[in-house]
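Here the complex is missing a single protein chain, while all its other protein chains stay put.
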Amino acid sequence: MEASESQGQLWEVFIQSKPGQAFKHVGSVHAYDKDLAVENARDIYTRRGEGTGLWVVPGKEIVAVTINEAEYFFEPIDEKIYRHPTFYDLPEGVKQM
Amino acid sequence: MSTIAPSKEQLLAEFESKIAAEMKIEPRDWMPDEYRQHLVRQISQHAHSEVIGMQPEGNWITRAPSLRSKKILLAKIQDEGGHGLYLYSAAETLGISREQFIQWLHVGKAKYSSVFNYPALNWADIGAIGWLVDGAAITNQVSLQRTSYGPYSRAMVKICKEESFHQRQGYEIMWKMMEGTKDQQQMAQDALNRWWWPALMMFGPHDNESANTSNAMKWKIKRESNDQLREKFINKTIPQAELIGLKVPDANLQLLDDETYKHGDIDWNEFWEVVKGNGPCNQQRLEHHKRAHDNGAWVRETAYVAGLNQK
Partner (left out) sequence: METKLNYYLQIADNALILSHRLSEYSSHGPFLEEDLANTNVALDLIGIAESIYNECARIEGKGRIGDDFPYRRGEHEFYNCLLVEQPNRDFAFIMVRQFLTDAFNFYFYSEMTKSKDQFLQAIGFKAIKQVTYHLRRSSEWMIRLGAGTELANGKTQFALDTLWRYSQEFFVASEAEAAMIKAGIGVDLEVVKELWFQKVREILYMSHLSIPENQFQLNGGKQGKHSENLGFILTEMQYLPSKYPEAKW
């Protein structure tokens, strides 16, 4: 493809909606370089004051586990249930733990 | 890790059971070719519609009669561009690039909603487009939030949230004009007369004549049929028209016993002519898009080259 037809590469956009919160994936954007990528992401995904922080990541740099692998890749929830707090008994009278 | 590759029948069964269980299909999941093709066509058409839809309204930004209305219109058109972007992204997850989608639009292989091939002739058209065209689109999009393809569904959720002001601003323009001078009232009625039928046509052919509906319904890409959505729309909209003194241009409109409406015959001849490219603005809209794209070629090229230099 010729450069003049290029719509830039794909970047994934992550926004933090309040200070201290985790960055959340909100969508993607096209851009030719990283400066344009953050600016495009700002103009597209924060028009309504959605963000206090913003990341863009080149889409091709993201390493993904596909849904087909999920079955064996992820720890089955019913094994190792001792990792969950509800596994444990507490004496009556403990209010918060 | 070695696994035995499942047969196509197994994959299809798994796919269909997911659909039946209202689970979303995600980009990397197996899906039947027809499902993928249907999505590519529908989502890209939807994206192109948002982008081409910027033109009829854009034509009035510089003539908006107040700074308030100018700001609102600019913000609305900007939203439409943004929605085009969300939808192109959703369509790209099916493995086709945005460059390709744009090329298909330019060679006439991809369509956009025919309603944008009608002209916006007076300021009330901006009202009518927001109220009727966005109103019809929202009726469809609310339903599409439950579509079975994950990226499309998520784009719809975001779009519906942002579009909630679009229809209101359109109706507000109509209302203010109906409260205004005689000239303004005439403009408003004229705009309704011209946009009413194209808005009804936006839902597509009747269910018994729609080639694309059956598979799309089976796979839950579409959740409600063309006629169901059209009825929802007219039942909502007609009382709104009457409230501000506008007359819906349908001599055969009937109010049924259950308080719902039955519209007169839609001129499907006109609909198919516009789809074929013979609407009042088909050429103009497409040429505008191509011209902007061609004029932008050297800008994209230098941005691309400068982007390479940055690394």
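In this document, chain identifiers A and B correspond to the written order of the chains, with residue numbering beginning at 1 in each.
Please note the rule applied: a contact is a pair of C-beta atoms (placed from the backbone, for glycine too) under 8 Å apart; a residue touches a chain by one contact, two chains touch by 3 or more.
Everything numeric in this text was worked out from a predicted model, so none of it was measured.
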Query raised in the report: Which shown chains does the hidden chain touch?
Result: A, B
Query - Among B:S44, B:T139 or B:Q184, residue touching the chain not depicted - result: B:Q184
Query raised in the report: Just one of B:I19, B:V51, B:I159 or B:I221 touches the chain that is missing; which is it?
Result: B:V51
Requested in this report: Mind listing the chain B residues that contact the chain we can't see here?
Outcome: 51, 54-55, 58, 61-63, 65-71, 74-75, 77-78, 81-82, 84-85, 88, 123, 173, 176-177, 180-181, 183-184, 288, 291-293, 295-307, 309
Report task. May I ask you to list the residues on chain A that touch the chain which is not drawn? Result -> 7-8, 29-33, 35-36, 39-40, 43-44, 47
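Heads up, the rule we're going with is that only the chains that are shown with their structure count from here on.
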Query raised in the report: In angstrom, rounded to a whole number, how far apart do the mean CA points of chain A and chain B lie?
Result: 29
Report summary line: The answer for chain B against chain A in the complex is residues 1, 26, 28-30, 75, 78-79, 82, 85-86, 89, 92, 97-99, 102-103, 155, 158, 162, 297-298, 300-301, 303-307, 310
Report summary line: Within their complex, chain A touches chain B through residues 1-8, 10, 27-36, 44, 47-48, 64, 66-68, 72
